[in-house]
Each structure stands twice: as C-alpha cells, then as structure tokens.
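Omission of a single protein chain aside, the complex is shown with its protein chains in their original locations.
For clarity, chains are labelled A, B and C in written order, and residue numbers in each chain start from 1.
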Amino acid sequence: MHTIADVQSSKDLRNIPINQVGIKDLRFPIAVRSRSGIQHTIAAVTMTVFLNAEQKGTHMSRFVALMEEQTQELDAESLHALVQEMLTRLDSPAGKISLSFPFFRKKTAPVSGIQSLLDYDVKLSGEVRNGSYLHTLQVLVPVTSLCPCSKEISQYGAHNQRSHVTLTLQCRADVEIEEVLDLVESQASCQLYGLLKRPDEKFVTEQAYENPKFVEDMVRDIAALLRQDERIAAFTVESENFESIHNHSAYAMISHG
Amino acid sequence: MHTIADVQSSKDLRNIPINQVGIKDLRFPIAVRSRSGIQHTIAAVTMTVFLNAEQKGTHMSRFVALMEEQTQELDAESLHALVQEMLTRLDSPAGKISLSFPFFRKKTAPVSGIQSLLDYDVKLSGEVRNGSYLHTLQVLVPVTSLCPCSKEISQYGAHNQRSHVTLTLQCRADVEIEEVLDLVESQASCQLYGLLKRPDEKFVTEQAYENPKFVEDMVRDIAALLRQDERIAAFTVESENFESIHNHSAYAMISHG
Amino acid sequence: MHTIADVQSSKDLRNIPINQVGIKDLRFPIAVRSRSGIQHTIAAVTMTVFLNAEQKGTHMSRFVALMEEQTQELDAESLHALVQEMLTRLDSPAGKISLSFPFFRKKTAPVSGIQSLLDYDVKLSGEVRNGSYLHTLQVLVPVTSLCPCSKEISQYGAHNQRSHVTLTLQCRADVEIEEVLDLVESQASCQLYGLLKRPDEKFVTEQAYENPKFVEDMVRDIAALLRQDERIAAFTVESENFESIHNHSAYAMISHG
Partner (left out) sequence: MHTIADVQSSKDLRNIPINQVGIKDLRFPIAVRSRSGIQHTIAAVTMTVFLNAEQKGTHMSRFVALMEEQTQELDAESLHALVQEMLTRLDSPAGKISLSFPFFRKKTAPVSGIQSLLDYDVKLSGEVRNGSYLHTLQVLVPVTSLCPCSKEISQYGAHNQRSHVTLTLQCRADVEIEEVLDLVESQASCQLYGLLKRPDEKFVTEQAYENPKFVEDMVRDIAALLRQDERIAAFTVESENFESIHNHSAYAMISHG
C-alpha cells in the first residue's frame, strides 16, 4: 500500500488557499441529545476545512472516517469536540461541520390532551474561524399564520396557511432546540399538531382567527423576544407563508447582531 | 469516423427486450400552442423507445438530435408527429415522449378586474404501445381548499390552505389545457390569483368560506364532471391539501376507466 | 365533546366512491427490522383507504393515531398487520400504507477492509385490493456505471458516473432488503462505498473499467436474475445514469409480470 502515490499531499504552486474543502451531503444516522432525551434520526452532514496554499488536496476519506468513528450523542458540546478532532486529523486551523436532520417532539393536543409527534428541521453547525469557535443553531418551525387584513376586511373567514418560520441563532451559551420551538410556536397564529380530535380542531381554528399575524408580525414578535436573550449573540428570523390565496409565498426576514 | 466501433449496434445474447430506454430530464426550451396562443416555456423532456432483445443498445444521441431539429409548436397533434418520427429514427415499434413544463395564463381578479399570470404544471405525454397511440394530458392546478368540518364546528373562522389538484387524462379527442384549468378552478373552495387588491382579497376570503370542501369533495366533484366528457377515455383526479393545521397533507384520489 | 358535529360521517349523495383517501407525507421515526438487525430511521408515510360512495369523508385523525400507537419494528409481517388494523379502524375493505425511508448498511472496502455505512432509499408498501394483500418492496441503489462505448472507442479512459438503480418488487414471499442490495451491486460496473482508502480507490477504478455497462446492460442483467426468483411475482427494474458527459440522464426500464 505504501507504494501508491499520494497525489493530494503534493505541493501546490498556484498560491491560493481554499476557504472550505471537504465532503457535502453525507447521509448518516445520528443520535441527538436534547431536553426531551436522546432521539435517533438521519442527518445530511457537510464537513469542510481550510486548506493552505501549499497543499494540493485535502484527505477526503478522513472526514468520513471521523463520522464512522464518532460515538457520542450529538449536542452543542460533542459537536464542538468533533470539530476540534476534525481540525486535528486534517491538520487545519479552521473548519466547519453542519448536520441537518429532522427532529421530533411529542405534543399534546389543546383540548383532548391526545399526544402526537411533530417534525421540525434542525441544523447544527460548529465552526472554527480566526481562532474562535462559533456554534449556530437553525430551526425550521412549521406553524399556522392567519392574515389580519383578510380577517379585517371580510364579513367572515380569513385566509390562513402553513408557514415556515426559520431561526438561525449564534449562541454564546447553550440554547435547547425545544426552547426555540416553544418560542416560535407561542408567537404564531396557531401551532401545528400531528393529531387533532374535533374539539381540538375547533380550538386551533378559533385560536388562529383570534390571533391574526402578518408575515411581518411573526418576525417582529419573535425578534423582540430574541433580542432579550443574552445567550444569543446574533440571529436571523425568517418567515415564509405559503399563501392559500396565491401560488407564491409572502416572506419577511429580520437579522440582528 | 466510420472506423469507430458501434458498440450499441452489436448483437445481444441475453434475449431480454427492454420496455423503455432513452433519455430522461433533458431540459429544453419549447413553444406550447394552446387556446390562449403560443407561449415560450422550459420543459423537462423524457424520450424512450422499446428495444428488442437482439440489440445491445439504443442510440441515445438520436433522441437529443430529434429535439434539436424539431421546430413545431407543441400541441397534441405535433406531439403525435414527434413520437412517430422518434420511432422511425430509432427503428422501434413502441415508445413514449413526455414533456413537463410550467404553463401560464392570464387571470382577472374577481372585483378589481386587475390582471395577472398564474402558473400551473403541465405534462403532455404521447405513447405508441401495442400499435395504438395514447395521448395523456396531466395538469396540476393550485387552489384554495377550506375545511367544512372546521367551519361547522368553530364559532368563527375555518382552516384553509393551498391544495394541489392533479388531473391525468387519457384523451380520445383534443382537450385544451385551459378547459382543464377552468374545470378544476370552478370546483375548488376558491381559485388562486397572482395579484389581488383588497376588494379582491375580501371576495376570495368570503368565497372560500361560503364554499367549504373536503379533499374528498374536491375529487368527487371533479370526477362527476369528467365522467360526462366523452372525449376522456380514462382519468385520475388527485387532491393534496397542505393542511394549515398539520405538517402533513390530506390526500384523495379517484381513478376511472 | 359529543355535541360537536361529525361532518365527515354525514351521507354523501354524489354516488362516487373514492379509490384512495387519507394522509400523505407524514414524517415519522420508525425502527426497521432487516437481516442486519434493527435500525432507527425516519419515514415519509402515506396511508389511504377506499371510501364508499355513501360516506362524505374519512377520519383523517385515525391514520395518525394508528402510527402513534403502533410499536412494532417494521418488516413485511408487521406492515401486513398494520394495514389490516388500518382497514378495521377506518371500516374499509381496501387500503394501502407506504413508508419511504433511508436505509443504511455497513460495507467493507474491497482492499483495506475498512468499514463504512452506505445509504439507500427504501419504500415498503402493503395494500389490500379486491380482497388480496400485495406486498411491494422498492429499493433505490446508487452504483457506478462505466460506458462500454466510451471505453471501446477511446485510447484511454472511459466516462463513468453515479447511477440510480431502482427495483420495485411484488413479492410472494419475504425478500430481504439486503438481498436486493447485493443483487444490484453485483451487477453494476462497480458498487459504491462511503469510505475508501487509496488501494480501495485503485481497486474500484480498475473494476469499473474492467466491467463496463450500458444502462441497457444494467437492467437486463438484473432482470435476468429476478426472473429466476420464484418469490417475485412481478418486478420493474429501472436505471438512471447521471451521465458525466451530458446534463441529462440515460434511462432504461424493464417491467415483468
């Protein structure tokens, strides 16, 4: 084996460093640790490092080997360790790991009390850049939005729809996924459930009608709460409403810090 | 050039014919002829032929060459001719061409009269099988659906959402795309528009509330109309409602003929 | 609660039965039982039943409730039981459950012996129609294909690419997912691995070059094997090659039984 040429390790003469190089969209089973316990899910993993100007190529197999060998449940702390281990193995001063996965939690229907799972899209990223470590938590929360204008101007009814609210948080201290879900769901016209009995359906219908929100209201009300949280160094909050009266989306974004 | 081996034309000994072989998802600009005139759009094109047991491979470049050379606006008639030309060039007794593309039409807002485009997904397929020619028209129409149960049981409001109604029609005679759009939109809780002024928004909100439909109602009401149309040899009607109170869809399908 | 109207259970007068009605794309964590053990994964679940002409609507919440309550690892047998239970709860003579999920298995690199996971897309479907039960196993296997024509006509090299081979099997008896993976991977120009060291990369490069296959060869060689398997009542085998020299795919399909 030692006689096989190592092309990647040869010297590069173009004098151009590479910001990020590695593997993208490796599908991998992971265990996520969160406030509600450990859950098994499937991640799309992207792992990249900085490559200095002198080196022709990175060692792609080391990224996959690292995922194969790691046995920790994923949380903010173990992700930090994983990023450090990647930098060591790839001999690089900077790099990033992102894991995107569906996350579930058990919800309780508002009247019947019946329980069911709801699915969210979560992305955890850890990055070393310029010697500092950055942890980013992104959560996509599907909710109901009901249009205040439609309600106000119509004799009855109001158009409503599913919306995707996406929070991207740069955290100084640990922020639980479930906290973010709670925060977003508390600010929607109404939250979603996997399973609703008729009294629950009555409840969510009326709650959404009592609680109309423009796409602008959604991002403002969430931003107001995030700005008070000292653990959050910077955030972006986006809402995309899949309008039930159009074939395009309404969209709003607030970025802070 | 004549000295380059033609591997595809060599003899195959496995004695297994291939039902369909060709190219898939060739992106190509096309001009579509319809009742409202000619429109330029972009299609994803799939072209396949039957390959007899004796031949090792088809000639992939001929499919692309055919698309490059064809200059006709696409309609039911020109698609038929295109399929026949493909079979001639590929020397095959059977084959199929499908073109999927966004289709637009100008709509007029119900109160203000303001005009705007709405986009639909259309798929035209022509196939020769067992010596017969089959023309299939598939149209995906986005509409508003409003839940009758939610309306009935709630003091005010009713959950509604965008729905995708998909009709797949095997036609004996020409059926215009616009006819299908009209048919589906007439049966929805309300139809969609690109552009609505406030009086229009009031109108569509109230119309949807006055006209609640389960996913079951949508497919039944459309099926009832399609069954009366003698030009339609067979059909499937599907509706997928992107429920505003859940994170999954409600779905119904009726197949006939 | 008992005073809330049950709109779905009211009488329908249109006299049109519905072939399939239910929920679509419910995302749900599942445990899959296979030859290599039990694995946790995330499924997209579609559950539908036949609805007779007299009934206005099905009971959507019962589908989700069934998923919430079921505790069995998924395999052919437990899927059959789940379909039966769905028909009982929905009081319907016919219906279908499909679960699509990523499936992983540990593979061993051909020279170094290093192990890594590879991911596949699997769909299990169970359906009762006309009183009979049908089990369908669909597996998408990513492989390498290398073009025989390109190899033959070129002085050196040959274009190759990732291909998706999809088998859809109607099974009379139990067929393990891993058996299908083995069958497809044995017939490709070369199989894929998550992790390859340099001696492995040399091996797979040379193996693919020694083993060129047209998209036609791939489906024929697999069909030849499937036709000999008495457990398989009917099958479709498709291959889509994401051509490295074009921006479209080559495609072939054989359907049998």
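Rule of thumb we're sticking to: a contact is a pair of C-beta atoms (placed from the backbone, for glycine too) under 8 Å apart; a residue touches a chain by one contact, two chains touch by 3 or more.
Keep in mind it's a predicted model, so treat the numbers as computed, not measured.
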Selected residue (touches chain absent from view) among B:129, B:172 or B:198
B:198
For the chain left out of this view, which of A:27, A:62, A:105 or A:197 touches it?
A:27
Chain C residues that touch the omitted chain in the full complex
118-119, 142, 144, 146, 149-150, 153-162, 190, 192-194, 196, 198, 201-202, 204-206, 208-209, 242-248
Determine and list the chain A residues touching the chain excluded from the picture.
4-5, 7-8, 12, 14, 16-27, 46, 48, 51, 56-58, 60, 64, 148-149, 152-153, 214-217, 219-221, 223-224, 240, 247-255
Residue list for chain B contacting the dropped chain reads 1, 4, 6, 26-29, 39-42, 61, 64-65, 68, 102, 104, 112, 114-117, 119, 194-199, 202
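The rule is short, and it goes like this: only the chains that are shown with their structure count from here on.
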Report the most central chain, judged by the distance from each chain's C-alpha mean to the global C-alpha mean.
C
Suppose you list every residue number at the chain B-chain C interface; are over half of them used by both chains (same) or under half (different)?
same
Distance-maximising chain from chain A - centres being C-alpha averages
B
Centre to centre, by mean C-alpha position, how many angstrom separate chain A and chain B?
34
Between chain A and chain C, what distance separates the C-alpha centroids? Give it in angstrom.
28
Which whole number of Å gives the spacing of the CA centres of chain B and chain C?
25
Per-residue overlap in chain A, given as positions that touch at least 2 other chains
119, 194, 196, 198, 202
